[in-house]
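The complex appears here without one of its protein chains, the remainder shown in place.
Take a look at chain A:
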């Protein structure tokens, strides 16, 4: 079953708004946003954004692309820019010679590709603007494999709903201020290892993600005490022509700071959706039981799953 239903109802927004306003006046907005019921009302913003943008954005509408001259001289690397995970460090040392991108879950033919395999496939190059949730923007040139091609090669099963990206980097190092996004790290206060759990709540035996953390790059080493970064998108975005797994940036191999060997480019959403250090793709029918169930590391901290605005 879907863990995320579009429920947009103008009347609910208006009556919900009235309830929120009343409560805000009585107790102050800060207290209100701590209350679960208020949070549920506030979170309707995301359903409205998703619903309306899905109406407006056809599956093929492209994000703006820019001329070479507009490429940012300085492209900010946010969040993890040099993961310490031992398994990942090992891959960096060998130039990712041992790296294999795995795709599994609800697919007919699970696959794994080395970097040369991916580079041999038809590629797409795009010069696009990267918008961080914090507010800044950079323009970069990205070359990579369209995600849709990989999904077609693996063959989605009919139940497939979401594409989950499991990453090599652990989000517990601390040191950055709490505002960073796009792979950024917070204090890691209540972080738990992604997916090595199946926190009972779901009960679905079909969940193909119980083994997640096991195959994500940094398993089992000493630094593996926080959450691995992960992200998820739905099939509309997965098959969008500009949705690629990029291995080149600005004409050169993707640097570690920007997510080597592979980073997702999802040009119609914000930066934190564009997972870096992608190790494994899981095709699933629901997001429960992965991480804290929000659909991504930052979503688990309260950010929107749909980051089109």
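Of note:
Definition applied: contacts are C-beta pairs under 8 Å (C-beta built on N, C-alpha and C of every residue); 3 or more make two chains touch, one makes a residue touch a chain; residues count from 1.
Note that in this section contacts and distances are computed from a predicted model.
Taken from the listed names "Solute-binding protein", "Nitrite reductase (NADH) small subunit", "ABC transporter domain-containing protein" or "Cytochrome b/b6 domain-containing protein", the protein name that UniProt assigns to the chain not shown is "Cytochrome b/b6 domain-containing protein".
Contact with the omitted chain, checked across A:105, A:146 or A:308, is made by A:308. Considering A:87, A:106 or A:132, the position touching the chain not shown turns out to be A:132 (whole complex).
Of A:48, A:153 or A:235, it is A:48 that touches the chain left out of the display. Interface with the hidden chain, as seen from chain A, comprises residues 10, 13-14, 17, 20-21, 24, 29-30, 33, 39, 41-46, 48-49, 53, 56-57, 61-64, 66, 70, 72, 74, 76, 129, 131-139, 177-179, 181, 267-270, 298, 301-304, 308-309.
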